[in-house]
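Just one protein chain is left out here, and the rest sit where they should.
And then subunit A:
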Amino acid sequence: MESVNAKYVSQKISKTRWRPVSHSSLQQPDIFATGSWDNEDNKISFWSIGNHGSSGMDEGFEGDPQLLCEHKHDGDVLDLQFLDQDRIVTTSSTGAVTIFRHHQNSQTISVSQRWPRVHRYPCDNAPCTGVVCSSPEIVTVGEDGKIIVFRADQEGVIRVIENADSSTIHAVTYLRTTEILTVNSIGQLKLWDLRQQSNSPSQILSLSGDRLPLHCVDRHPNQQHIVATGGQDGMLCVWDVRQGSTPFSLMEAHSAEMWEVHFHPTNPDHLFTCSEDGSLLHWETSTHSDMPSFLQGGRNNSMISRSAMAPAGGNQSLISTWLSGDSSKGRLETTHMLPSQTLSVNSLDVLGQCLVCGTDGEAIFVNRQVPV
């Protein structure tokens, strides 16, 4: 069952994100936004895959993403997040942070707010590498090692943590509503408590071997102490931020940089990673002893998982299956989701049963029947 088609879009895609669907409706997502990079004129675009709720549409060319509207973007789009149903925040390689508003009625995009050059060096712009938002608060990080907090609809910045890091901060995510997590290019995971005024992290975790850069981080949707990161060597690390300062389990995932890691938001036994080596992996963990029967298509590889340390004693049922890297306690199955030989997959997003990803081969892949 190959319900994955490539749509060639004449721009290298750096980020793709689904527009959030309201939790009350059981609709599948139908609109996603993309940002491009490495073009003379970069763009952000909104696309629709025409999912209209419950109608059981068969896959095929009807599901080809259609371009709704696009807008010029100054500099590479290094990160992109939906602020709410109509607005997205983007960060640029020029160090600017911009909020765009998508007008659904007229299918146009306008710049709603802009903070130019917030990330900079004394005499140059610094690319702003990551953003995370929880409306109306927006937090960005950049190559200048700063963490900046904004509020949508307010001019200026709320707070700047100067010199938060002496190396480049690659990604940021929320741990709790007032705590954020950043990863940098010397392999450290830093916890920041935004309620405190100090400019130093409340906790630093790092890998115990080579200090390779970490590129992406994502938190488990239900268990807030479990965090997954991916880095330059393509290893997937799962950490428990309450215990210890080293990762709980390390798994060999990719043969090159891992660009994004995502837990499935409603079904966190599933994890997705994408990498420079052109592969997109779907990780699935289960505690049942029989093999899940719905794995269809793609290549199936059971990856070796190594525990960095044995799970701490105590109630086994409380420990998430992600942390018990020992394969006897649960199964970890991985599936390749793309045809082989694509260029780097830069970004992915998953919501409901739909997965979208963008590559350096200027193609977008949408899979509407992800087995979760």
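Here is the rule we use: a contact is a pair of C-beta atoms (placed from the backbone, for glycine too) under 8 Å apart; a residue touches a chain by one contact, two chains touch by 3 or more; residues count from 1.
One rule holds in what follows: contacts and distances are computed from a predicted model.
**Q** Can you pick, from "CTLH domain-containing protein", "Dihydroxyacetone phosphate acyltransferase-like", "Nuclear pore complex protein Nup85" or "Uroplakin 3A", the UniProt name of the chain not shown?
**A** "Nuclear pore complex protein Nup85"
**Q** Given the contact definition stated above, which residue among A:G35, A:P65 or A:G145 touches the chain not shown here?
**A** The missing chain is touched by A:G145.
**Q** Tell me which of A:R87, A:R211 or A:H336 is the one touching the absent chain.
**A** Here the residue in touch with the unshown chain is A:R211.
**Q** For the full complex, which residue in A:I31, A:I44 or A:A126 touches the chain that was left out?
**A** A:A126
**Q** Considering the entire assembly, which residues of subunit A contact the chain that has been omitted?
**A** Counting over the whole complex, subunit A touches the hidden chain at residues 6, 8-12, 37-40, 76, 78, 93, 121-122, 124, 126-127, 129, 143-145, 163, 165-168, 184-186, 188, 190, 200-201, 204, 206-211, 213, 232, 256-257, 276, 341-344, 360-363.
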